[in-house]
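Shown next, in structure tokens, is the structure this report addresses.
A single protein chain has been removed from this complex, and every other one stays in its place.
Presenting subunit A:
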Amino acid sequence: MVYNSCFDIIGPIMVGPSSSHTAGVVTIGKFVRDFLGGEIESATIVFYDSFSETYKGHGTDKAVVGGLLGMDTDDSRIRVALELAAAKGLQVVFEKRGDCPYYDHPNTVMIQARTARDIAVIGGVSLGGGISKVFYVNEFAVDIPLNAPYDLDDLRNKLWHNTRCEAAVGGA
């Protein structure tokens, strides 16, 4: 079951206007940041289906960038996340596509993000009511619910992209 707690239904406490198009996406962006474990320098964000049609009105762009900057769903700075990103030198490119080929749901996003050392490609789906999960990490199909605790170290060990190895080798 996707919804496991009374607080999945009464919650999250969040900046409006849409739990699936705003709050759920903040959480996906924050996962990307946590997974990479550092300041993100650039990101390409692909919105599919419903996201691609309505992302501007719902602030989905602000939400995902807010998450990449490390904000929680109730952080009122989400409103100015794009300006904060620009000020910090985080370069963001948005793309719009139709159906998502990797996951059958209208609210899906793929994020390719880079820090100074690493790159990751992460796919997330916002399931409704602010609940989301990650379904894709670096060419691996995964199923990581973001409304339950997850072990970041374990995920990193299993899911690092080859580029990480190259970077490590290059740096040695």
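Throughout what follows, a residue touches a chain if its C-beta (ideal position, glycine included) is under 8 Å from a C-beta of that chain, and two chains touch if they have at least 3 such contacts; residues count from 1.
The working rule: contacts and distances are computed from a predicted model.
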| Quick one: the chain not pictured, UniProt calls it what, "L-serine dehydratase", "Sugar ABC transporter ATP-binding protein", "Dihydrolipoyl dehydrogenase" or "Putative ABC transport system permease protein"? | "L-serine dehydratase"
| remark: Across A:12, A:67 or A:123, the one contacting the chain not displayed is A:12
| field | Residues of subunit A in contact with the chain not shown | value | 1-23, 49-50, 53-59, 74, 76, 78-79, 105-107, 126-130
